[in-house]
Every structure is written in C-alpha cells, then in structure tokens.
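Here is the structure we will look at, set down as structure tokens.
Excerpt of the complex: some chains, original placement.
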Amino acid sequence: MSASFSHELFETDGAIYMGSQRDPAGCRVGLFGVPYDGTTSFRPGTRFGPAAIREVSSGLESYCPQLDLDLEDLAFADLGALDIPFGAPEPVVMAVQRATEAVLALGLKPLMLGGEHSISSGAVAAVAAQHPDLVLVQLDAHADLRHEWLGAKHSHACAMRRCLEVLPSQQLLQIAIRSGTREEFSELRATGRLVAIEQLVQTLQPLRGKPIYLTVDLDWFDPAVLPGTGTPEPGGFMWNHFAELITELSQHNLVAADVVELAPMLDPSGVSSVLAAKVVRSLLLSLGNY
Amino acid sequence: MSASFSHELFETDGAIYMGSQRDPAGCRVGLFGVPYDGTTSFRPGTRFGPAAIREVSSGLESYCPQLDLDLEDLAFADLGALDIPFGAPEPVVMAVQRATEAVLALGLKPLMLGGEHSISSGAVAAVAAQHPDLVLVQLDAHADLRHEWLGAKHSHACAMRRCLEVLPSQQLLQIAIRSGTREEFSELRATGRLVAIEQLVQTLQPLRGKPIYLTVDLDWFDPAVLPGTGTPEPGGFMWNHFAELITELSQHNLVAADVVELAPMLDPSGVSSVLAAKVVRSLLLSLGNY
Amino acid sequence: MSASFSHELFETDGAIYMGSQRDPAGCRVGLFGVPYDGTTSFRPGTRFGPAAIREVSSGLESYCPQLDLDLEDLAFADLGALDIPFGAPEPVVMAVQRATEAVLALGLKPLMLGGEHSISSGAVAAVAAQHPDLVLVQLDAHADLRHEWLGAKHSHACAMRRCLEVLPSQQLLQIAIRSGTREEFSELRATGRLVAIEQLVQTLQPLRGKPIYLTVDLDWFDPAVLPGTGTPEPGGFMWNHFAELITELSQHNLVAADVVELAPMLDPSGVSSVLAAKVVRSLLLSLGNY
C-alpha cells in the first residue's frame, strides 16, 4: 500500500483482524471498516462493530474445519477504518464507493465491515461498475426496500432499494427475509427475489462462476445467537444455516462482501461479536479460495 | 373510554403499544399491564415487563408476513397500567379480575401484560364467567400446579392450581411443560392435560370455534431466545414453535390472552422484550382476526 | 393544547414526566423531548435520554426540601417527543426552533430534554427572539466552541459556537468548563466568559431579573455521579454544586432551560437517569417560581 493511499482514506490507529497485515502488497483480500450509524432509527451503536470484530478475532483459530482452509495460507490486508463525517448518509455512501474503488484498483477483493446497512449501496455500486453481471445476495431479517424512511433516502431501511438503482431486479437475491411492510412483501413475492431458506443452496448452485457480492446484515441470524444488533427480529437463523451457505459459496466467484449491523454494546456477553468475527473468517477464506 | 373508567382503575402516564390508542371507543381489543411481582421467589423484575414491551414495540413492523395481517387494520386500545398495591397477591388478583370485567364490559377482548403469572387466575375467572366452556391453553416451562409455595396460595408457582378452581380440569391444556415436582408430573400425566409439542396443532384443531384463553408464560421459550425471565429453564422452544401455534390460533375464537413473566432487567441486550413484543403483536392480530 | 398542535409537531405515545399533564391548558411550563444523537462522535445513545428521565421520575418525591417547593403546586405539561428526521442535524435544529416558538406561543416556558447538545441552538434562537437581552448560562464539561467538527457545523462539539451566532459574546456565561482545545481555552480566557465554580453565585446575583436560559450538558457533572453520557470527563461536579446554583436561580427570571447529553444505556445502574430527573425537577420548580 502506498503511504498516500492509506493516509488519505483510512485511519490506521486501530487494531487489525487476526492474521492480517496493514500493507496490501501481495494480498488478495482487503478488509476495511466503516464505523457509521447515523440513520439508525431504533438502537444505535453499529459504529463500534468493526473494532469489536477485530478485538475478538484473536480468540478464534485460523483454521476452519468445515471448509478445511486456513487463514495462515491467505495473504490479506486490514486497511483500517474509513474516515467519514458524522450526520447525513449521502457523503458516507460516496466515501464508501470511492474507498471500494481504491481497494479494487489495488487488485484486492473488498470485504467491508459496518456500520449500518446503508453503506452497502456504495460498495455495490463500485463492484457492479467492474462486474455488470454481478449477483447481489442479501442475508437480512428485513427487506430494506423502503423508498425512504424518516425523511432519508439513504436510511438503512432503504439499503436494497438504493442497490436496485445500480443493479437490475433479477440480479438481487433476498434470502429468507422475515420482516417488512405489506408493500415490501408484495414486491418480494411478485419479483421472485425472495428465496426460502430451504431453496438457498439449489438457487445458488446454477450461479457458480458468476460474480457474487454477499451482503450479510447480521440480524438475519436469530437474536439467540446474535443479540447485539439494533433491530433484532425473532425467528432467524442459526450458525448451521450460514455454514451450509458458505460451504456452497466457497465454490463460487465471490468478488466482494460486507458484514453489517453488529452493535456490540447491546450484547455484554460478546458472543455477537464472536459470531460476526467467525462470519468474517468464513468470508475471507471463501474470497481467497476462488 | 369514559374518563371515569380510566382514572379509577388504570394509570395512564406510561407509554402505549405501537399503533394503539388510549380511548377504547371503537376498539376490538383492550391491552393493559399489571406490573406486579410480589411473590416471585427467585429473581424479581417482571413489574417492568409491560413498560419494556411497549418501549420496544416501535422497533417492530405493524405487518406480520406469516399471518398476512397488519395492525394498521385493527383498532385496539392500550388502557395503561392497572393500579395495584404492593405486597400480598390476593388484592392484586382481585383487582385483575375487576379490571378484566371492566374491559369485557366495554366490549373489548382483554390482552393482559404481566407481571408474574399469579395474576392470570384473576383474568381467567372474569373471562370464564362470561364463557363457561372456556378452554385455557398454557404455554409455560413450569406446571404451576403447587397448592401453595413459600406459604402463599397465590404465588406464581400456583398459577394453574388457582385457575383450576374456576375451570374444570379437562378445560386446561398444558403445552410441553418441562419442569415441576414429581407430584406435578404425576398429575400432568394422569389427567392428560400435558400436550407434547408435536401434538400441539392437532390437539387444538378440533377446538375451532370454542372460546380460548391463551396464557403465555414467556419462560416456555428457550432461555436462548428469552433470557429475561425470573426462572429460566433450559430445553425450551424457539420462535418457530410459537409461530406454528399462532398460525393455528388465528383461526380460533381467541377471546382473551395474557403474556407474563418478562423480567427485562435480566436481559441487557433487550431481545427478550423484543420477542415478547412480537408475541403481543401476534396475539393482537389473532384476537382481532376472528 | 389544541389537538392539531400536538399531532403536528410531537409524538405522544411515550410516558410523561411525574406529575405532568398532556394538555398545556393552564400550564406555566412546557416540557418536550428531542431524541436526537446524529452527530455524536464518540458513544451514541442520547436519543434515549428523554424517555429514561420520564421513566425514573416516578421514583422521586414531588417535594424539594432544599427549595421548599412542590411540583404538586405547579401546573406543567409534558408535550411529548419532537418528531424529527434522523441523519443530518440542520433540519433537526430547525424543527427545535419551530417547536420552541410554538411552546412560547402557548404562553409556556420551554424545558427541553435532549438528545445531544447540538439541539440547544435552535431553542436558544427561538427564546432570544423573544428576549433580546437573554443571558445564556452553560453548564458543561466541554467548551463546545469548535467552528465545525468532523465536517459538520451543527455537531454537538459546536453547540455554543452556533448559539454565539444569535447572542453576543457577553451574554454567554460558560461555567467551569474543563475540556477543550488550546484555541477554545484561549477564547474562553480572553473573553471572560469562563466562570470558575467558586464565582458562580456571585456572578449570577447581579443578573436577577434578567431573562436567563440555562443549558445543562449533564457531562458537567463528575462521571462518578453521572457515568451515563457520551463523552465523560473526569474532574467534574457533584450534586451539591448544582444545588447551590439552583437555589440562586430559583430567585431569577429563568425563562427557558434544557437538559442534554444523557445516554442512559451507558449506565446500567440507572443513577444517571435519576440525577437527570432530579435536575429536571429542580428546573421545573425554578421555572415555575418566578
């Protein structure tokens, strides 16, 4: 990483993810954090997500028995925290887009840690510019298809609506969404974008080889395993559901990913952060495997 | 609601449940709280349950994709908190009975938020007086069949024993109870009142049309999804078990319900309160659907 | 309060402060909350401040032995929560200004509960328009004199800078500020606006009769007595320091006040909220006493 790259976009005074390096030279994946939660309407705190994930990562093994892959065999960089303004989301989304472009320009696959879900549209825009046939796979409790929310177009409740401005509807898969308005569910059902959990793997298999962006809103998991998120929704998924997905995805052309909506202050036990860090390990190994 | 009704029985200085109104005029369901935990023997705090449910309810959508029903289509009242004395349970149970009678007199289906389980017998008595063929369905980790507990007849450990004083044994269904004394389990098995989780729906289906009172002791759920309760019991149930039940019950003549034993202070993550609020949303929609 | 007033500006589905009424008719003071923390740079959560203050207020007595005044002798309204957008602060500050004007138009003295400190400039602007000789007294750990912060002019780190756009420098008193940049302290010392704690009462006494706006950033208190705030600063003040101030202020023409920066989630013991609720009781009694 040239010194100018680092200093202009990212702050590097925080901790790094277990096994990573600051310097992107020779790396295949570039991790970065976006500590933003300015539009969060219910319980804030996702700004602390990236730091919490890094902090607990040292408690994990580098080896994943399920994928039989080891982080020790992967060179990847932790680029630090994107330098962002507080307040309105528009400049944040723009900064995310520019940062993602810079990561791609370095030849790295981007892995972004939120922060709230509104940041994803910036990264998706940058990746879709490089991969016009990009398939966006969304793990989420909520449809995030509102046109605006509490007066804001870039609210985290509108995250997928914003992505649909750069991707056609059929390139978005929304996995086992369980909360939304009547209008959002009408659209989900009408468009065929809603994928039931039982059909997840068989829906993905035909897409092998296609560029995939996986956006993981951690509230897709059940609050039992991930209580530390702003809008927990009962009736979610356990680790094993994710394990099945990632086993499939590790055979895919995963080109980018993000993990958002961890609010570590809401879970004093810290297990939410540990689960998020294990999701990140899975994604690093999958991004590096193709 | 006439002003005198409100001021005599309920305190109205607290928050209201998302989408409700104070005035019962034109409503089908009447929600009220009973912040009582005077006989709790282990860990107190259920007195804060009703306020916590209301507080987090604004984080939920009004639409339920599973039932395909929306709270926006239902007129319901949040009548406030029953004004109760602290200390012995007898006057509290009497106050609950009178309040439930008042709610019924207004033409509303009662939905009571506890508070500890000992309050249910007051509400059941009032509803059973109107519906002699009432079927009481109990979700609970504990049998609650003690004759007395620590010297008190109206302890929460005796909740169902007290209900059996106004209802015959065969009008009580105890769903998947997993904790109790040897004597309680002998009675559960001998009477046939114990319904295994696998038989839940098939047991209920023949009762369509009959008046049903559902009492939800939240410790029926597994502590994984609801840690915020006074006597958590490992080995309980997940949201999907409740979802299956409520899908069935939304086709029934549900005439009243209560949701008890949420102790929000015990769960700093707040997900217990969110689950309880979603249970309440399900019950409101089911009560309003028949 | 006319129904239209309430419904246009305030949400009234939350709890009310102990002893208050919703209807402003006949009242002398109008309390309202502004649950905004969009520019908070360190630890968020002041959006929950107003609700927490109301919730714990019922644990206080209505009588204050120090002032020998009782809330039972004061008619005051709790108007609810200002309806605000999330994200950028400018529209929030504008909404605060309009709400304060509306409260003043009803003949009420405004008492605003934050939320973060950036909201104060809106209320100060409205009150200063009515009282051009207004003296603004600031209790705060921080100078809040930055011209902008992390790219935002209306950050809570700029709260007093924004107030100085509607008030001349000599009408601002900054009480025992203990944190700031070198530049801020240069200005504090050069302008004579910095009042040492020992000179507080003697500085105020000559101002009796003048219209006073008191803005209480709760981080003025020592973190020992108020840990629940976003940017705690060791070396602050105890309750008795505030008691001395309020005894003096109860003899003044206090025309408006605000209490900001309570972040209740950061203090699981709840004593921060109790202290804030007692500050509010003191302010209500003082506002009503002149």
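All chains are identified by letter, namely A, B and C, in their written order; residue positions are counted from 1 within each chain.
Keep in mind that, in the parts below, a residue touches a chain if its C-beta (ideal position, glycine included) is under 8 Å from a C-beta of that chain, and two chains touch if they have at least 3 such contacts.
Quantities reported herein were computed from a predicted structural model and do not represent experimental measurements.
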Could you work out how many identical chains the complete complex has, if 3 are displayed? 6
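Definition applied: only the chains that are shown with their structure count from here on.
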Between 0 and 180 degrees, and as a multiple of 5, what angle does the rotation take that fits chain A onto chain B by Cα atoms? 120
Between the Cα centroids of chain A and chain C the separation in whole angstrom comes to 39
Find every residue in chain A that makes contact with two or more other chains and list them. 43
Okay, in this complex, where on chain C does chain B touch? 13-16, 18, 51, 55, 58, 268
Contact residues on chain C for chain A in the complex? 37-41, 43-45, 47, 85-89, 91, 150-152, 154-155, 265
Looking at the complex, which residues from chain B come into contact with chain A? 58-63, 65, 70, 222, 224-225, 238-240, 243, 268-271, 274-275, 278
